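Structure below; questions to follow.
Note that this complex is displayed minus one protein chain, with the remaining chains in position.
After this line comes subunit A, so read on.
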């Protein structure tokens, strides 16, 4: 790495459960090679709904995508478009800086 800029970023997307497919489709179209999905439970203020007197907690999926710095913007834009807050998936995504990476030798080799 010749610049001081970080090479990799971790894009985290939180969507309603069942919409990780949309997230991955959008991300892959923008150049991501894969991701990891975790199941989670949201606890936002507007999220918990009373349903016949029982509180229903919204179920979420957290999608982790490790990506090159250059492709991060395209991926995040694609996710926003494909599964963003205006869509049914109500996805929001953010990225974290990543420092030491091991195990993605196949990424960026063929292109």
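Quick note on the criterion: a residue touches a chain if its C-beta (ideal position, glycine included) is under 8 Å from a C-beta of that chain, and two chains touch if they have at least 3 such contacts; residues count from 1.
The rule we apply is simple: contacts and distances are computed from a predicted model.
*Asks:* Given the options "Acyl carrier protein", "Ion-translocating oxidoreductase complex subunit E", "Chemotaxis protein CheX" or "Nitrogen regulatory protein P-II", say which is the protein name UniProt records for the missing chain.
*Replies:* In UniProt, the chain that is not shown appears as "Nitrogen regulatory protein P-II".
*Asks:* Can you list, in ascending order, the subunit A residues touching the missing chain?
*Replies:* Counting over the whole complex, subunit A touches the hidden chain at residues 8, 10, 20, 24, 28, 33-39, 63-64, 66, 96-106.
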